[in-house]
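A single protein chain has been omitted from the complex, and every remaining protein chain is retained in its original position.
So, subunit A:
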Amino acid sequence: MTITQSVTKPPALRDERLIKRNPFQKLLARPEVGALVGAIVLFVFFASVSQTFIQPNAFATVLYGSSTIGIMAVGVSLLMIGGEFDLSTGVAVISSALTASMFSWYFSMNVWVGVVLALVVSLGIGFINGWILMKTKLPSFIVTLATFLMLTGLNLGLTRMIGGGVSSPSISDMDGYQAARAVFASSVKIGGVDVNNTVFIWIALVAVASWVLLRTKVGNWIFAVGGDANAARAVGVPVKATKIGLFMAVGFCGWVLGMHNLFAFDAVQSGEGVGNEFLYIIAAVIGGCLLTGGYGSAVGGAIGAFIFGMANKGIVYAQWNPDWFKFFLGLMLLLATIVNLIVKRRADASKG
């Protein structure tokens, strides 16, 4: 038994068995590449069929439309990489907006109080989703479907009980409204074009999420809990905390979008939001996030949202019948999922 450690030669800088991949090939291995190609194709397509589509004003509108999906897609993408998904996001956005407006209106308080309370509620909804999931070990589909139904009922019921109508009362004349509107729902002029604040919030969220995902411990854990929760637990990753945290991150994104919805119009319809959760999931899936978890990127979700925004507005600019929009969306989803499947098979392929 030798005790001395054999001195190892320093690892060679380049391994001759590795074919040097050019940047293009490296790009091809990224999760969002399918979506990127799709986005470029779609952009070129709409640009060629419609003159208005590439005009700055129209493009700002496309970006705005994309951002309202994209802000949520950031959280939903992270959650999906973490191996779960959330069906309550669409109505949770409205719950957040209703909380802020009803609370400030009923107690005649500064709207910022309502905004902060809405943040607490949104994070709370995320926490409850995650906590029930971890406690019961039920599939996230069931748990969040239940939350979705309950929130839908609460939105309608409480709004009627407190405000006496189906929409929240207008809060446009209340203290702090203008300031809050300036933060969540105003626009900035760039080169003569109004770009909505949500676009910048969206980009900032994507940047933060990407950094967290790729360059922090927590990011490593997110990939791990989605890829194999048991393996992650066995090496000491706090699986429960990570998953609950992800649901809360989705809650945070829901709060941001909820505040935008509220301050863009000063009132919220209590029955809104149903069905939107699928748009966020679609954006994440088109962007290369694997439904089974463990693979994907925040940038992918953003590209997915951008594709959604382009298709949504592009059809209008091309002066087509918008009835066809859902068909294209379904087709894109199918193609994207097939691409993802191929990616996963390739990654799983063991050499024996």
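In this text, contacts are C-beta pairs under 8 Å (C-beta built on N, C-alpha and C of every residue); 3 or more make two chains touch, one makes a residue touch a chain; residues count from 1.
We take it that contacts and distances are computed from a predicted model.
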Which choice in "Aspartate carbamoyltransferase", "Monosaccharide ABC transporter ATP-binding protein, CUT2 family", "DNA 3'-5' helicase" or "Hydrogenase expression protein HypE" gives the name that UniProt lists for the one chain left out? "Monosaccharide ABC transporter ATP-binding protein, CUT2 family"
Hidden-chain contact residue, picked from the options A:108, A:230 or A:319: A:230
Where subunit A meets the chain that is not shown, the residues are 1-3, 5-6, 8, 11, 15, 17-18, 211, 215-217, 219-221, 223-224, 227-228, 230-237, 290, 294-295, 344, 347-352
